[in-house]
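Supplied in structure tokens, the structure appears directly below.
All protein chains of the complex are present and in place, except for one that has been dropped.
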């Protein structure tokens, strides 16, 4: 089942590339790099979540950090 | 400048109205009620200064650096390295915040209307829709907001009018039973929403009539406040002490409408206006993320980033919270009034403005000593 999920995420990413890549001018190397990097981050995050579904999310990490900062500044509530 | 399109100050005001209110109109009454009880209608009034302050700071910064967004002027104020770091923090927060918004949207649709539809479909479709709008640029998003606003507002008023037969003004009494504190505590929740006005710093450089930015920004905050007061007051008139039993009291109120037996079950109407408003909200934040990232990377165009960022946001939003108790934990933190929106909407711009003034002082000082 996990294989199927990873496969479909990969298909989505491939489609993204197929759609966007021809639209970018060949001299926009920076754009291409940025596009590829972010797409790969998305793909990697999806794969990691599929393998470890219980993993924490940015929202929870940010909450944790903010609570720590708040406790540091104002003391624990 | 990457963005070629321009919007008017009025469009910006409307865009911000949706960006704040869309999710708020449903969830605010319930989350404020926990603290403020029957005084929930007072809380938006206490919280609105945060919104005014956010607009004011963003406007002042824009005065100093009229052609730049926050990502660019943070580098000019703090220097490249610190500015880039701050920009990265800002972008990460925006991505996180946006993923939570998408999660909220998906969760609400699934729990109230389409319990058997997989969430990734609901969120995925919304991301695709928003992506196509954001791809069109700020002008498209601004015009969409202008288009949605009259419908949104009209239907909102229709719902209010249809609820009138069921109101009982007694339910809001006694006003301030336990003094000011409950409603002030309730307003902590609202800071989250009002602080989101901070994201105007992404829109201010692209206005056609910048001199009116302040006016329309303030007007937007005012209208948001009035809409929230109206929503809360109607909810408390209808539901009184039962308000706490509902996740989305305004939704339940629309369900409660029954006029002459045939005019009932109007929740789909509320859902329609809510989805339209949320769409604008999500577009606005999505756009800031995309534009901010492109500027941070010094790209010449932001369009290639729309889809991959959508993928990232989609993945994070699906996994933002695994269950409702995790979400409750998150909103518990929100209700204490210390939130990411407050950091990126208010704290960071405030810091930047302060730094900019200090920098100016130093420059002037130098100039004088050189003479």
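Think of it as A and B in the order they're written, each chain with its own count starting at 1.
Here is the rule we go by: a contact is a pair of C-beta atoms (placed from the backbone, for glycine too) under 8 Å apart; a residue touches a chain by one contact, two chains touch by 3 or more.
Everything below uses one rule, namely that contacts and distances are computed from a predicted model.
Taking the options "Peptide/nickel transport system ATP-binding protein", "ATP phosphoribosyltransferase", "Ger(X)C family spore germination protein" or "Choline dehydrogenase" in turn, only "Ger(X)C family spore germination protein" matches the UniProt protein name of the chain that is not displayed. Of the chains on view, those touched by the hidden chain across the whole complex are A, B.
When the omitted chain is restored, the residue from B:208, B:245 or B:324 that touches it is B:245. Remark: the omitted chain is touched by one listed residue; of B:121, B:226 or B:272 this is B:121. Subunit B meets the missing chain through residues 111-118, 121, 124-125, 170, 173-174, 177-178, 239-242, 245, 252, 255-256, 258, 265.
Annotation for subunit A: contacts to the undisplayed chain at residues 15, 18-19, 22.
FYI, only the chains that are shown with their structure count from here on.
Interface residues of subunit B facing subunit A in the complex, by the touch rule stated above, are 92-93, 95-96, 99-100, 103, 293-294, 297-301, 303-305, 307-309, 311-312, 314-316, 318-322, 326, 329-330, 333, 336, 338-340, 343. Put simply, subunit A touches subunit B in their complex at residues 12-13, 16, 19-20, 23-24, 28, 30-32, 34-35, 38-39, 41-43, 45-46, 49, 53-55, 57-60, 62-63, 66-67, 70, 77.
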